[in-house]
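Structure, as structure tokens:
Here the complex is missing a single protein chain, while all its other protein chains stay put.
Labels run A, B and C following the written order; every chain starts at residue 1.
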Amino acid sequence: MPELKAIGIRVYRGDHAVLDGLDCELGTGRCLQVTGANGAGKTTLLRVLCGLIEPEEGELWWRGSRISLRSPEYQRALCYLGHLPPLKDDLTGRENLRFASVLRSTSAPGGREAAIGAALAEVGAADFADRPTRSLSTGQRRRVALAALPLSEASLWILDEPIANLDAAGQAVVASLIARQLARGGSVIAATHQELGLPASSRDELVLGADR
Amino acid sequence: MSDFFRMGGYAVYLWPAYALTFAVLAWNVLSARRALREAKAEARRRMGLRPEPRS
Amino acid sequence: MDWTWFHKFGSPPHVYRLAGTLTPWFAWPAGLLIAAALYGGLVLAPPDYQQGDGFRIIYVHAPSAWVSTMVYAVMATSAAIGLIWRMKVAHAVAASCAGIGASFTAASLVTGMLWGEPMWGTWWVWDPRLVAQLVLLFLFVGYVGLRSAIDDLGRADRASAVLAIVGVVNLPIIRYSVEWWNSIHQAPSVMKMDRPSMPIDMLAPLLMMLLGFTLFFAAVLLVRLRAELLRRERAAAWVKEVVS
Partner (left out) sequence: MIGAALAVVGRDLRLALRRPGQALQPLAFFAVVTLLFPLGYTPELDKLRQIAPGVLWVAALLAGLLSLESLFREDAQDGTLEQMLLSGQPLAALALAKTAAHWLLTGLPLTLMAPVLGIALGVPGSAMPGILSSLALGTVTLSLVGAVGAALTLGVRRGGVLLGLLTLPLTVPTLVFGARATELAIAGEGLSGALYLLAALAVLAVTLAPLAVAAALRIGSE
């Protein structure tokens, strides 16, 4: 049974069909890399899959049952990271993550602060987590935002350009984050042209706009 | 007849009220018909530009 | 239950053709009724014992006010249907309503003022009906403004539908609050318009006008709806059939 399956997704912008009857499938414990030219609808597809955009037509199946994109159970099970790191400039990285964690009502068995500390250490952001976000560089912001992924306890990660603006070390962090998520039995959808650094055995690819 | 148009001295109020209301009615008719005409013309123009492929 | 009628009303080509067929059935009776009511109201009806011939403004004022309220009701209902069942045709109906509604609301306000000046000696009275009508005009204008400010049609449809529904909840409250406010600040007798009974030769033209304006609105709405459907569905195959 696949983790997530989308059938016949159709999204219009005016007359133009951004996604025209798209099917895709994501296996449990696998990473689906979405590629395609600019304007092929990568971001649109990701936003449809997390329920931000309601498609004109199409079905979504999650763990064997058809769901509404806005079902709270599904949304609690997914964590979306868009190309902007969702951080407040006036808060520190740690405060931002604390808010994200309480907002999702994560269980954090070992205590919330410990979980935040562990997540920050995992992405190598512990050194600058207590500085106001406005003083951080673009790459540092991305790292703080990435810490929200392990913290979210989500089984499905949906990532838009996760390694943009990251140096080699940062890209390695993303690769290891994804690898650990897959090893835990979670799944990942990532839209990027760059190499994610994953073994081909755990990776599928979806090329958008290939038939045009 | 001129009595009718004088409307018992209320002509200055009554006739503008009628004129305005009927102007609104006329505007509604004309603008609706113009909208339909323009929408049809636009559709024809698009059809001319992008003819349906014959199968 | 058989839902095919519901799906038929959700199908743009079907609605387009139906609207085209129905338009004359509304337009002609509307024209005849309005013409007959004009004759009845301006010539046959006797002058009012208090207001003389001035009362004849009622034959254009009351129908305009009535239609403006009805347009809002139709607009909000179809907006709600469009929002709940994601029905494109319903959104097209709501979009077609706003301009008609705004024009009739403006007409009712101005004719109300033209009636007020000879009757109460002032162009404007802070009367509940006038204030509520003014708020209605702002709602129509705001609705059009919101629609035109959003580029994406689907978003504009749904955002303006939320606004229309919010307006429906608010209009009665606004009306009530202004009446309450008016009862404090003004003697309520100033605006007493309604009388126990109107003689039949005065009432009949009024009823004919009300019906005539209603049918007129229906006819205009159907024409605008067809234009709106053509514009929205310009890429669809059925449009090519109907315009060629």
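What we mean here is this: a residue touches a chain if its C-beta (ideal position, glycine included) is under 8 Å from a C-beta of that chain, and two chains touch if they have at least 3 such contacts.
These numbers come from a predicted model, not from an experiment.
Just so you know, the chain we are not showing touches A, C across the whole complex. The residue touching the chain not shown here, chosen from A:Leu91, A:Ala126 or A:Ala179, is A:Leu91.
Touch with the chain that is not drawn comes from one residue among C:Trp28, C:Trp120 or C:Trp181, which is C:Trp181. For subunit C, the list of residues touching the undisplayed chain reads 83, 131, 135, 138-139, 141-142, 145-146, 149-150, 152, 154-155, 158-159, 162-163, 165-167, 169-170, 173-174, 176-178, 180-181, 184.
Those residues of subunit A that touch the chain absent from the view are 47, 50-54, 70, 72-73, 75-76, 78-80, 82, 84-91, 95, 99-100, 102-105.
The definition used in the following text is that only the chains that are shown with their structure count from here on.
Ranked by how far their CA centres sit from the centre of subunit A, the chains are topped by B.
The largest tally of C-beta contacts between two chains is found for B-C.
Chain C has the Cα centre that lies closest to the mean of all protein Cα atoms in view. For the pair subunit A and subunit C, the distance between C-alpha centroids works out to 48 Å. Each chain gets one centre point, the mean of its Cα atoms, and the points for subunit A and subunit B are 54 Å apart. Shown for subunit A are the residues in touch with two or more other chains, of which there are none.
For subunit C, the set of residues touching two or more other chains reads 234. If you check the complex, the residues on subunit C that touch subunit A are 152-154, 234-235. Across the interface of their complex, subunit C is touched by residues 12-15 of subunit A.
Subunit C contributes residues 34, 42-43, 47, 52-54, 56-57, 60-61, 64, 99-100, 103-104, 106-107, 110-111, 114-115, 117-118, 216, 220, 223-224, 226-228, 230-231, 234, 237, 239-240, 243-244 to its touches with subunit B in the complex.
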